[in-house]
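One structure is given here, and the rest of the page talks about it.
With one protein chain held back, the other chains of the complex are shown just where they sit.
On to subunit A.
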Amino acid sequence: MALAGRTAMWWARLRSPCPAAAPRCPPPWPLAGPVACQRLYSSRGKEKLDMSTYPVENIRNFSIIAHVDHGKSTLADRLLEITGTIAKTDRNKQVLDKLQVERERGITVKAQSASLFYNHEGVNYLLNLIDTPGHVDFSYEVSRSLSACQGVILVVDANEGIQAQTVANFYLAFEAQLAIIPVVNKIDLKNADPERVEKQIEKLFDIPIDECVRISAKQGTNVEKVLQKIIEKIPPPQCHTADPLKALVFDSTFDHYRGVIANIALFGGEIQKGHKIVSAHTRKRYEVNEVGILTPNEQPTHKLYAGQVGYLIAGMKEVTEAQIGDTLFLYKQPVEPLPGFKSVKPMVFAGMYPVDQTEYNNLKSALERLTLNDSSVTVHRDSSLALGAGWRLGFLGLLHMEVFNQRLEQEYNMSVILTAPTVPYKAILSSAKLIKEYGKAEITIINPAQFPDKLSVSEYLEPTVLGTIVTPHEYIGKIIALCQDCRAVQKDMLYIDERRVMLKYLFPLNEIVVDFYDTLKSLSSGYASFDYEDAGYQTADLIKMDILLNGNPVEELATIIHNDKAYATGKFLCERLKDTIPRQLFEIAIQAAIGKKIIARETLKAYRKNVVAKCYGGDITRRMKLLKRQAEGKKLMRKIGNVEVPRDAFIRVLKRQTDK
């Protein structure tokens, strides 16, 4: 673990402002202005911090938000260093990004938080940095993290300028009415153009140019100024310790020894070991075992008080018991739950199968362990006649899916078949019989097998997203064509400066789940950025398309698609099957059908000759091995009618195409 070396760095008790010149430990950072509070090392950190010395008015809760790679994690590292939370070394790279995949991809998947102690003009401040996941797939988590904050630092790369995710993040913060500190980062880069970026910020976000702070998080330039801005511009939380306990769960992690560790922000009251608390969502009761702050490792404290941010351990066994957005209160002292809670709804589904069925149990236990820490993944057992036993997994979005898959591979050494992603459709039923059967008129369809017939449906609905694209203007033509191809509707188009354009489109989600992002990146030479947010459902002309082999439907290849796309998709699937199914003793008709109507057809001709020419002497041993392998293969083939389809053919058709 990245932080293992630092676990010994316990915070000693912090009581009052430390004299700047206290000699016991030199400040970790050569400070010009206000001095960070003295850190005291203790070899056995059994003592607990007393957090009562930080009244609400000395607390600032904030997040850093940024587009991928604009320097959010680097800025966090510097803030942690300057405030003495971590020792300054060259190794502090993305300290809060603990996962391998986060460091590799430069993204934050799992938010980490840290409490910083900072002395400014003689006052000791408690600055709670509430890290947010760095992608819109986690926008719900981002919004919950933001609801624990009063302000944000909006980081923009001085070279790349405003990107799609910058826009999305800004609006999340703006709508939450948070104080926004715009920071132009990477001014040390050769091509940095902070002036242009500040103009973009002014034009798009209506923030005066002189409010922007130009920094280089990498070199530490002006980072101190950011700390001062946090104290000056972000208001302290408005809440009272005298009120009854009201704590927001904004994140949770799972520890094999201690169970669920919930990250909480106190909107009122105080909390300590022994308190009996209740979850507003589940109504379950718990006794608090431990509270503390994150520095960024868990540091137990006696109590947490209103306005403070920290963690709580209370005998919760599963992460689903500490759902993000839930409110905790004291037993018998119920409070109005904090607004905005919703259960996480997966937006992208994909089948996951072990490459080799003998790996099923290993994969199962890896999935269980990984989902312990990620309650937003839904897991349902599924089986495919072609791919064997597996699961249908629900993810918040595409990146979430990729990250999950990558973690399986990296952390559990599991190689899997991931099928092309699908989205949850809905149908409004008109048939009284079906309504009775389902117990409701609106149903969600995840599996094409459950797709109700048009005759018993008044309308079908598909999920949509509002996508933001920021691109250099020379790619506009191609991008607009791409969006139209995806059935997207333009909502906005704005020049954010003379060279860059921001486009907003309403996309059907299923149009972007497969390869939209890769296509966008490749047609803009990597310059266009994309982000999206949930935009609800819209009516759609959906149909179920079957694939038939010699007239017999292949269950695992049925798909729900938009009518406009049926022909092209049907043709594509038939062609690909033709290339992957081996010739057989008879002709095979590969058809795509909607109901009884055939919309595409390919013919796989029968073998007319399949016999090895020469079979003498040396050949026979090799020949027999090959034949026996083929015989073994036969046993694994899926029979559709009399057509034998090898598992490989299914994999090649169903698998997510990442390498086009």
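Keep in mind that, in the parts below, a residue touches a chain if its C-beta (ideal position, glycine included) is under 8 Å from a C-beta of that chain, and two chains touch if they have at least 3 such contacts; residues count from 1.
Definition applied: contacts and distances are computed from a predicted model.
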For the chain that is missing from this picture, which UniProt protein name fits: "Kynurenine--oxoglutarate transaminase 1", "Radical S-adenosyl methionine domain-containing protein", "Protein YIPF3" or "DNA-directed RNA polymerase III subunit RPC7-like"? "Radical S-adenosyl methionine domain-containing protein"
Touch with the missing chain holds, among A:190, A:283 or A:608, for A:608
Note that subunit A touches the absent chain at residues 583-586, 605, 607-618, 620-621, 623-624, 627-628, 630-631, 633-635
